[in-house]
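Following: one structure in structure tokens, then a few remarks.
Only one protein chain is missing; all other protein chains are in place.
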Amino acid sequence: MTNITEKLELFEVFVRSKRGLDHKHVGSLHAEDHEQALEYARDCYTRRSEGVSIWVVKSADICASQEDDADCFYDPSDDKPYRHATYYVLPDPVNNM
Amino acid sequence: MTPQEENFMRKIEAEEKIEPKDWMPEAYRKNLIRQISQHAHSEVIGMQPEGNWITRAPSLRRKAVLLSKVQDEAGHGLYLYSACETLGISRSEMIEQLQTGKAKYSSIFNYPTLTWADVGAIGWLVDGAAIVNQVSLQRTSYGPYSRGMIRICKEESFHQRQGYEAMLALAKGSPEQKAMAQDALNRFYWPALMMFGPHDSESAHSQKSMEWKIKRETNDDLRQKFVDQTVKQIEVLGLEHPDKNIKWNEERGHYDSSDLNWDEFWSVINGNGHCNRQRIEHHVAAHDEGEWVRDAISAYNEKKRAKKAQNAA
Partner (left out) sequence: MSDQIKDAIQEYATRLGDDSVVLGHRISEWVSYGPFLEEDIAYGNVSLDYIGRARMFYTYAAELANDGRDEDDFAYMRNDREYRNLLLMEMPKGDFAYSQVRQLFADVYYTLLLPELLQSKDETLSAIAAKAIKETKYHLRRSRDWVLRLGDGTEESHKRTQKAVDQLWGYTHELFDMDDTEQLLADEGIGVDVSKLRDAWLKMVSDILTEATLTVPEDSWAVRGGRTGYHTENLGHMLTEMQIVHRSHPGCKW
């Protein structure tokens, strides 16, 4: 048995479903290069006109935060409620500010 | 329990999803790989019985519908391989496990498709049963699997509807067409029920999978759902129900039905179906024949890179 799809690289696929919306991660696929990855993304992830724009990124190029980093990454913002609009109590007549 | 395990179980209990980079028990990972890859293989092997009729579809409309349906199965296989790869197993490893028999796929695809009506019966019953299972799996605890399922469910309802519509055309057609539809129903009804797996008491992986919320409902509960929903559908077709013991049970609020032929179930799983060997051989043959193409791609890519490097220098 031969190693197969590892001859091809793994790409992550992001699709913008409508103009004005962000690209959203939809899955991954194997392809030779970026061009082929784009074409396959079109065929594999937008068979029902789900997109108006596609991004492909080599999976190996993604740098992801680790769960272990969660404490130092996200907890420090927990004690900064003053960054949120709801922190400020205003009189009713002007509260839709 | 280690703090890691506690943290993991806390997330499971709070209905939070487990994501690829999270710590997870090795057994959870293995269990997921087994289930997701089996699911992926089923989609891919599932292309064959229906693909068997693409070149013989009786109208251009049916040909286009069937082709896009089988193509969707390939797409679903891709989504699932993609979800499984986030667990640290490569697609080639999964394919090797499929081809060597180490990984299973749904036994339903070891039944032959003998007439055009089988295409209708598969879309209606087999995809119908799959949807019942997959709707439940949208709430599975592993994030990528859950998202894959949501995507697949969205596409799958077309599969069941086109199958039922094809059956309807046959059931309302000529006597020969109707007989073809009845025959297909008779052959695929029972194997479709078996798709939900053995009774919960006999299922090797059920308990742990439920605890980890990989599976959200039991085999028997899901099967009951399918039995219940199918009665009316058979009636609308004007076909005879293959189960002579089907009977509404007011007290349970469900239909009572015959027990399944579990000997046949285990026999097909263990390799004695009509098509077990054929399905794997087909997959191996296509895969081996594709080898030189995949080789060509990497050779071409290699040359292109070398050229680029040379131009840059």
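Going by the order they are written in, the chains are A and B; count residues from 1 in each one.
The rule is short, and it goes like this: contacts are C-beta pairs under 8 Å (C-beta built on N, C-alpha and C of every residue); 3 or more make two chains touch, one makes a residue touch a chain.
Not measured: the values here are computed from a predicted model.
For the chain missing from the display, the contacting residue among B:G173, B:G238 or B:G271 is B:G173, taking the whole complex into account.
In the full complex, chain A touches the omitted chain through residues 4-5, 8, 29-32, 35-36, 39-40, 42-44, 47. Considering the complete assembly, chain B touches the hidden chain via residues 44, 47-48, 51, 54-64, 67-68, 70-71, 74-75, 77-78, 81, 116, 166, 169-170, 173-174, 176-177, 282, 286, 289-297, 299-300, 303.
Operating definition for what follows: only the chains that are shown with their structure count from here on.
Distance between chain centres (mean CA atoms), chain A to chain B: 27 Å. For chain B in complex with chain A, the touching residues are 19, 21-23, 68, 71-72, 75, 78-79, 82-83, 85, 90-92, 95-96, 99-100, 148, 151, 155, 287, 290-291, 294-295, 297-298, 300-301, 304.
Interface residues of chain A, counted against chain B in their complex, comprise 1-8, 10, 26-30, 32-33, 44, 47-48, 64-67.
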